[in-house]
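What you see is the complex with one protein chain gone and the rest in place.
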Amino acid sequence: MQLVLEKRAERSRTIALISPLIAIGLTLVTMSVLFAVLGKNPITALGVYFIAPLTDSYSLQEIAVKATPLVMIAIGLSLCYLANAWNIGAEGQFLIGAVAGSWIAVKTQGTEAGHWVLPAMLVAGAVAGALYALIPALCRVKFGASEILTSLMLVYVADLILDYLVRGPWRDPAGFNFPTTAEFDPVATVPVLIEGGRLHLGSIIALVVVACAFVLLDRTIKGFEIRVVGVAPRAARFGGFNSNQLVLLTFAVSGALAGLAGIIEVAGPIGHLQPGISPGYGFTAIIVAFLGRLNPVGILIAGLFLALTFIGGEQAQITMKIPLDVTKVFQGILLFYVLACDSLILYRFKLVFASRQVQSGAG
Amino acid sequence: MMKRLLSAAAALVLAGSIAGVAHAADKLKVGFIYLGPIGDLGWTYQHELGRQALVKELGDKIETTYLENVPEGPDSERAIEQLVRAGNKLIFTTSFGYMDPTLKVAKKYPNVHFEHSTGYKRDKNMSTYSGRWYQGRYIQGQIAAKMSKAGVLGYIGSFPIPEVISGINATMLGAQSVNPNIKVKIIWVNTWFDPGKEADAAKALLDQGADIIMQHTDSPAAMQVAAERGKLAFGQDSEMIKFGPKAQLTSILDTWGPYYIARVKAELDGTWKSEDTWGGLDSKMFEMAPYTNMPDDVKKMAEETQAAITAGKLHPFKCPVVGQDGKEVECKGGANLADGQILGMNFYVKGVDDKLPGK
Partner (left out) sequence: MVLVEAIILSVLAASTPLLLAATGELVTERAGVLNLGVEGMMIVGAACGFGAAWLSGSIIVGALCGIIAGMLLSLIFAFMTLGLAVNQVATGLALTILGIGLSGLIGARFVGERITTAPHLYIPGLSDIPLVGRILFGEDAFVYLSLALIVAVWWFLYRTRAGLVLRACGDNHVSAHALGYPVLRIRMLAVLFGGGCAGLAGAYLPLAYTPFFIPGMTAGRGWIALALVVFASWRPGRLVIGAYLFGAVTILQLHAQGAGVGIPSQFMSALPYLATVIVLVLLSRARTGGSTAPAALGTVFVPDR
């Protein structure tokens, strides 16, 4: 017996819609079993994960806050991936963006600097992220070095640059030498949208980014180019599209978005620069990009959904004493099911009861 | 089907949370935020032991909850607030990086009390607590100087923050009180927690001629390397004798239990107020593990020093303290360095042959 995939003539629209539901259904079943094994009531547990966070405005805000950087980074990454450029170093670009933007905040601290500070920080973050992302892109275009690995290596370098700065030159002079800059001035802080909450302007920016990406991919020649280069490189060459140029462009855009997300996170929810500003956003965003099927709206939904599991995981720890590791397992399983079910959009699964010889001969 | 299942689940959750509230009405809810996994065998593990001691003592009057593995980034503020929203009235945040998030949440919820470990920002409803671990390091320095045949100590540093630097300085002052020519080699591993790297650092120090390993990182890896090589070492945060029965001289044990019990009792009595607790040997904020693997005279010396420090007769940073450059450090605390100078320590004392990172 063997599982065989058969390519569908075209993407199945029905399955595209129901496959996430199948995946969630399967996850619910699997997790129920796991919870039961752990001696927890499965229904209560699943309720805490999926439903409780949706029942009050506080948790909804927190989901948006958590999803903001994920969505922003994932949008940029999706452009790269569509164009067959494999940027997996968004984490590093995020950190460098945060560092560059913070530089302005630190240098203007306590001065009379006006309201230009925050916009300047955002621009600096985006530009720095883009430049940092261009390093692996140039290495690929000029030297043919694998961008997957160079971009990943540069994550560690960015992390250590940030570390050096906050433990050395940028340390808060009044902070007993602890590794953090001073709290940013109000003009260097991303404003919150609802008094008393944590929802901030960054979430709006993320929505704008989603809208822009949608228009870019759906309505412009450049978007068409990106998709063609990714799906049919040969055809793209005949069409006169310059794939190297697109690698540079998509890397720059995704770096800029990651950098912007970085400085927004630092100037928003955190309020100062410190080590550990990112709990792996750059890597989680890769998953978000794929969960969202590299589609802007899909990414928005996927980002919110993943954020929900983080919030739910914390509530499960608090109310049901479910260890954090269970949440990780839960996320991993969920991702597997979603990815597996998405495969149904392109392929039909068939179980074949034939001997191997016949099959390889038929190939 | 799906819809019915979901609504059923929602109802159950709701029922569950209502039941929870009713049940907890008579019990004080106490929350903890941990940096690492509770099984890290070091920092978080000790806080968890403190929580368990608390439950053992006051379990009938309180209900405790913890969130583990909370990174010191943007997630920590949410984690703290989640504990508040779950009804916790007293919340311990157990790592330096939670300082600003704790302060933010404290300002938002004036009726909830917060306790932040190892920080320096306070508020009406936010206390700080920490240990004067440098006292223990001074004792360790003396023991190390006595036990070292080579006269070279190996020191594994995590990050050059004041707590670690004051630890190195106290160690050296203690060691110099026994052997003025003692030397120390320092390796910064830039992590609190990477057993492999800690082991590598310990090996490097031993290979370079150090014969006593001291560490300010969290895992027992360095202890085990020393044990394997037949050398001596000091534990950190927790009892590590299991990993070096013939190697551990002593260890500074973070014993948070008594403090947690005292603060929760105050909360129960309604006498809780914002305080800055920086407890030393006298207040049992930490303890020294039994002095092992050393001759009786060294043990006696260590016990005497411990007694003197506990009684307040001996201060590790007694003036004059001479800096690396040979100049005397300004003495802001009368006979000793002021607490502020120790809390923000950013210089090496004379005899440390290393350049302070970031300087």
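Residue numbering begins at 1 within each chain, and the chains themselves are lettered A and B in the order written.
One rule holds for everything that comes next: contacts are C-beta pairs under 8 Å (C-beta built on N, C-alpha and C of every residue); 3 or more make two chains touch, one makes a residue touch a chain.
Note that this is a predicted model, so its numbers are computed, not measured.
A.B. asks: For a quick check of understanding: of B:71, B:151 or B:195, which residue touches the chain that isn't displayed?
C.D. replies: Result: among the candidates, B:195 touches the missing chain.
A.B. asks: Which candidate, B:33, B:83, B:221 or B:349, sits in contact with the chain we can't see?
C.D. replies: Touches the omitted chain: B:221.
A.B. asks: Decide which residue listed in A:160, A:194, A:208 or A:297 touches the omitted chain of the complex.
C.D. replies: A:160
A.B. asks: Using the document's definition of touch, tell me which of A:25, A:197 or A:323 contacts the absent chain.
C.D. replies: A:323
A.B. asks: Which of A:27, A:108 or A:150 sits in contact with the chain that's absent?
C.D. replies: Checking each option in A:27, A:108 or A:150, the one touching the absent chain turns out to be A:150.
A.B. asks: Over the whole complex, note the residues of subunit B touching the chain we left out.
C.D. replies: Residues touching the hidden chain, for subunit B, are 37, 39-41, 154, 185-191, 193-197, 199-201, 203-205, 207-208, 210, 219-221, 224, 228, 242-243, 353-355, 357-358.
A.B. asks: Since one chain isn't shown, list which residues of subunit A touch it in the complete complex.
C.D. replies: Subunit A touches the missing chain through residues 3-7, 86, 88, 139, 143-146, 148-150, 152-154, 156-157, 160-161, 163-164, 167-168, 283, 286-287, 290-291, 323-333, 335-336, 339-340, 342-343, 346-347, 349, 356, 360-363.
Here is the rule we go by: only the chains that are shown with their structure count from here on.
A.B. asks: Quick one: subunit A and subunit B, Cα centre-to-centre, how many Å?
C.D. replies: 35
A.B. asks: Under the touch definition given earlier, write down the residues of subunit B that touch subunit A in their complex.
C.D. replies: 2, 5-6, 8-10, 12-13, 16-17, 20, 31, 37, 65-69, 71-75, 77-79, 81-83, 85-86, 96-97, 100, 104, 108, 120, 159-162, 165, 190, 343-346, 357-359
A.B. asks: Given the complex with subunit B, which residues does subunit A contribute to the contact?
C.D. replies: Residue positions touching the partner: 21, 25, 28, 41, 43-44, 46-48, 50-52, 55, 58, 62, 65-66, 160, 163-164, 167-169, 171, 176-180, 183, 196, 198, 265, 269-272, 274-279, 310-311, 314-315, 317-319, 321, 323-324.
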